[in-house]
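What follows is part of the complex, with its chains left where they were.
By written order: A, B and C. Residues from 1 in each chain.
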Amino acid sequence: MQLVAENLVLERGNRKVANDVSFTLEGGSGLVLTGPNGSGKSTLLRALAGYLRPASGSVRILGIGGSDGDTGESCEVGEVCHFVGHLDGIKSHLTAAENLTFWATYLSDRADSGHSVAHRVYDALEVFALNALADIPAGYMSAGQKRRLGLARLLVAHRPLWLLDEPTVSLDTGSADILVKAINRHLSDGGMAIVATHLPLAIEPARGISLVRKEAQA
Amino acid sequence: MSAFLALLKRDLMLSVRQGGALGTALGFYMLVVTLLPLGLGQDLNLLSRIAPGILWIALLLAALLSLGRVFSSDHEDGTLDVLATGRMPLEMVVGAKALAHWISTGIPLALTAPVLGLMLNLDIAVYPLLMATMLVGTPAVSFIGAVGAALTLRSYRGGLLIALLVLPLYVPTLIFGMAAVNGLLGVSGTSAAMLILAALSLTSVVLCPFAAAAALRVQMQ
Amino acid sequence: MQTLTQRLANPTRFMELSGSVLPWIAGAAAVVIAYGLYLAFYVAPPDYQQGETARIMYIHVPCAWLAMAVYAMVAMSAFGFLVFRHPLADVSAKTAVPLGAAFTFLALVTGSLWGRPTWGTYWVWDARLTSVLILFFLYLGLMALRSSIEDESLASKLTAILALVGIVMLPIIKFSVDFGNTLHQPASVLRVGGPTIDTAMLTPLLVMALGFTLMFVAMHFKAMRNEILRRRVRALQLAQVEKAQASQLAAAE
């Protein structure tokens, strides 16, 4: 399994924010994006997830599909990734368990058929130390609790690629450790992860890419 | 398919949780109909004459205005981003949400119309026909409305702008709905109008998700 | 080899070409309209029922036709923009909308003015008149949506989608006279089976229609040229701001 980004050029409001970014990521390894504010980390992640169409260049993911009978050719990244952005994708009127149950059902893939939805939700709550809050509406949670709930989504359905935009925001150190462990476990299971962050994170094995702020271009 | 059902279920659940979507749309519907006699005077003949039209228009408004935040609330909390990952195409996401809107708002509104008809002194014989046209016509209302909601995803004017964009598109539905109820065209005319209404609904169910999904995609950058 | 449309679609080529033909089209429009007005007021006979007021027709009908034709053009441009992503198609759609709205407005006003002597009221709510009013709202909706979004390229795409959705209204307007009872004249020129109107009135009408169409083309070209220039100026300004920013940021770090 391999993620290949070739000569990506990304634009925001007619301004280039990434010029000619290329990288390859192998299954089982991570990539850490760093760079000052406004250097294009979020933009790159959104482009990888397929929300933003690159001005030129391409992103492909190769060798997926053994599990669900695809031909093993390249496929859309959006279909095989988890995306956790600045916003959590959590409904404040639903309880923690309801939120996760919805995502578990909505996102589940053939690879998940081994475990029941309830089981996966329970496990994810457990990992992120949220079981005590399972039946509390998300609107009543603190910033960090809500963030953890957003991250628990990563574990309720299997996706080979994780795209995480500043995932440790609002997390206390204990929770940040939990997250790093979850990422490392995902990598050691052969998955891939791309993480934008301002803090050093102990993700292994991982390469780093440091973005710089782009100079003006006509 | 299970993703589609999960989304449908969640939207229905939210529409119950979030302060009774249903109750609000119904309440609005009733209030508009109640205000009318205050504004128009209580001439019962006049009221019963304009009743079907008023009921249809108030239904359009109530349905439309409850559509306002169908997509934008999901956009603002990041849910839409996640809904767009995975194998279910955005067209189906739109379909599920519009369907949820029809079930949670369109159908109850149509079923309430007779009660309000009573208040407007509407001839009881007209009730079944009125409800039938509304049930057949409201899918078009929900699905066309979804296009408007998608187009205004990021606009801060929400509700009213949708109305401006979408009300013109409701005109055919309104015209044929009224034609069917008024029976001006005789029995065969009525059933023809019903057929056209059904065709309008079917067409919008099929085509609108594509337009709405396209609108969502360009705004998710 | 490029097709003709492809060559025309290049903004620079478009600027050159439109620059050279614009005066001719504008001139032709002026001449044809002048001739049409002459025909309408001095040659065409007064209507045997309505007398002199019927001459409003020579303005009203071309405006009404253009109101619909321009919408069709907006929709086609929108399609071109969405499918081929060509910026010129967007420029065309954007600039045609206010013009179309203006023609629709004129059709409404001339129609109302005509309605007063013939029907005894400025306005009736029959299918034809209402549907033209709805067309006017569609135009307004296109303008409102575009102005409600700050990001220009996003606004272009969204209005294009709306324009395509709105095209379903055109047949309803065109055939609105055919269903339901209406005070308004059914189509007597643009109809299956050929025109049923007298040639003495048809000729000036067609001449006026041609003149108005030429006028629309001229105004549209002019507006498109303005819009292209505006976009170029904006791009230059942006680039300058960018440069200033970049040097400032470099200095700050």
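Keep this in mind: a contact is a pair of C-beta atoms (placed from the backbone, for glycine too) under 8 Å apart; a residue touches a chain by one contact, two chains touch by 3 or more.
Quantities reported herein were computed from a predicted structural model and do not represent experimental measurements.
*Asks:* What formula, in the shown labels, sums up the chain copies of the full complex?
*Replies:* Per chain kind, the total copies in the file amount to A x2, B x2, C x1.
Following the convention adopted for this analysis, only the chains that are shown with their structure count from here on.
*Asks:* Mapping chain-to-chain touches, which pattern fits: line, ring, star, complete or other?
*Replies:* Here the contact pattern is complete, since every chain touches every other one.
*Asks:* Which chain has the mean of its C-alpha atoms lying nearest to the mean of all protein C-alpha atoms shown?
*Replies:* Ranked by how close its C-alpha centre lies to the overall one, first comes B.
*Asks:* If you average the CA atoms of chain B and of chain C, how far apart do the two points sit, in angstrom?
*Replies:* 31
*Asks:* Nearest whole angstrom, what separates the Cα centre of chain A from the Cα centre of chain B?
*Replies:* So the centre of chain A lies 36 Å away from the centre of chain B.
*Asks:* Return the residues of chain A touching two or more other chains; collapse runs of consecutive numbers into ranges.
*Replies:* Counting only residues that touch two or more other chains, chain A contributes none.
*Asks:* Give the residues of chain B touching no fewer than two other chains, as numbers and ranges.
*Replies:* 221
*Asks:* Contact residues on chain A for chain C in the complex?
*Replies:* Against chain C, the touching part of chain A is residues 13-15, 213, 215-218.
*Asks:* Tell me, which parts of chain B touch chain C in their complex?
*Replies:* 147, 151-152, 154-157, 161, 164-165, 167-169, 171-172, 175, 179, 211, 214-215, 218-219, 221
*Asks:* In the complex formed with chain B, which residues of chain C make contact?
*Replies:* Counting only chain C, the residues touching chain B are 82, 127, 130-131, 134, 137-138, 140-141, 144-145, 148-149, 154, 157-158, 161-162, 164-166, 168-169, 172, 180.
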